[in-house]
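Other chains dropped; remaining ones untouched in position.
Here the chain labels run A, B and C in written order, and each chain numbers its own residues starting at 1.
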Amino acid sequence: MERDCFTLELAVRDYECDLQGVVNNAVYQNYLEHARHEYLRSISIDFAALTALGINLVVTRVEIDYKASLVSGDRFVVEVRPERISPLRIGFRQDIYRLPDRKIVVKALVTGAALNAKGRPQLPEALQDVLDRA
Amino acid sequence: MERDCFTLELAVRDYECDLQGVVNNAVYQNYLEHARHEYLRSISIDFAALTALGINLVVTRVEIDYKASLVSGDRFVVEVRPERISPLRIGFRQDIYRLPDRKIVVKALVTGAALNAKGRPQLPEALQDVLDRA
Amino acid sequence: MERDCFTLELAVRDYECDLQGVVNNAVYQNYLEHARHEYLRSISIDFAALTALGINLVVTRVEIDYKASLVSGDRFVVEVRPERISPLRIGFRQDIYRLPDRKIVVKALVTGAALNAKGRPQLPEALQDVLDRA
C-alpha cells in the first residue's frame, strides 16, 4: 500500500521558531520542499542538476492545513506520496508527524510541473515511471 | 468595493532567491505574513503584543497559487482583504502583483483563528469590527 | 566626510524574530547583504546580473558585534561604507542603528572579493572607482 511513501526524519532547529515560540508557518514549506527534493534524489532526480540543464521543476499550488505546532527540541517525520494530477502535473501528498507520538502537525498537497529548456511542460521520465506505477 | 483592501509595497531581496534564480516558494509565505501583520497593525492589532498577552493568532490553512516568479530587483505589492469564514475563523485573501506591470504572481487564501490565554478561540474585537463591516 | 556612506531604511518583520522575541542573529547578515546589494545597485553594479555573467562577488570574512537587539515593530537604518582592504579585496563597514533614537544595534566589517568567469580575482570597475575616490 505504502510502497511509494518516502519519509524523511528531521528535528526542529531553534532559529526556525518565531516569537510565538513555535516553528514559523513558512518554515513548514521549507521542510516540505527539502523532503520532496530528497524524495526526487531517491529516484535519481537531482533538482539542482536539472536546474543547471535548464529544466525547472516548479510548484504551481500548495494547500497546507496546520493541525498542531512543532516546538524547540521536537523531532518529526515528513512523508511524501506522489500522485498524478494530470498528464503534465504531479501532486505530492505530504504529511508531517511529530515523533515519537505521531501527532499530525501538517497535512499538505503540493502540485508541481516541470518546464523544459524550451519552456514547455515536460515531466522527467523517472517521475513518469513513478506515476505510471502509482 | 476595495474599502478593506490593505496594500504593502516591497522589493525582492537577493537572499530570498534560490538556486533557480527566483524567489523561493516558501518566501512568499513570509511576504504574506508580513503584510497581514502590517494590516493588523493598521487596525491597531499588534501581533507581538497579543502574543505577549497569551493571545495567539494562528494560521490554520493556506492555499497558494503560484502564477509567476519574482526575481532579483523586482518590486511588488501584497494585498490583504479580510473576510469572515465562520464565527471564529477569519480569512485573508492575499494577492501579490509585480510592479509596475501588475502581473499577478501569487493568489492566496490564508485562514486563521485567535486563541485566548485559556486556549479558547476568540477573535480580537478590532477584527470582529472589520468583519462586521466587510 | 560621509560622501560614500550609503544608507537603507528597513523595518523588522515578525518572522525574523526568534523564540527570544528578538531578531535572530543570522538575520542581521541578511540585512547587511541586502544593504550592500542595494548600495552596489546605486553605483550601477547588479549582483544578479554579474552572477549570470559568471562574475561572483563573494564574502570572505565577516565580523559582527551585536550591541543591542531589534524587536517586532522596530525601524532601523543600515549604513554601508566601502573601503579598500587590499588591491583585490574590498571592505564594507556596516552599522545598523535603531530608529528614531539611533541606538547602535550592530557594528560589522564585511570583506569581499570578486571572481571573474575564469575564477580569477578582479574587482568590477565601478567598485575600483569608488575605492580610488574613498
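The working rule: a residue touches a chain if its C-beta (ideal position, glycine included) is under 8 Å from a C-beta of that chain, and two chains touch if they have at least 3 such contacts.
Since this is a predicted model, take the numbers as computed values, not measurements.
Taken over the full complex in this file rather than the chains on view, the one protein sequence occurs as 4 copies, with 3 of them shown.
Convention: only the chains that are shown with their structure count from here on.
Counting every residue number used by either copy at the chain A-chain B contact, over half are found in both chains. The geometric centre of chain B is 28 Å away from that of chain C, both derived from CA atoms. Chain A and chain C have Cα centroids lying 33 Å from one another.
Inter-chain centre distance (chain A to chain B, centres taken as mean C-alpha positions): 23 Å.
Each of residues 19, 24, 26 in chain A touches at least two other chains. On the chain C side of its complex with chain B, the touching residues are 13-15, 17, 21, 30, 33-34, 37, 41, 46-48, 52, 71-73. Taken in their complex, chain A has these residues touching chain C: 14-15, 17-19, 21, 24, 26, 72.
Residue ranges of chain B in contact with chain A, taken from their complex: 19-20, 24-27, 29-30, 33, 48, 51, 56, 58-66, 69.
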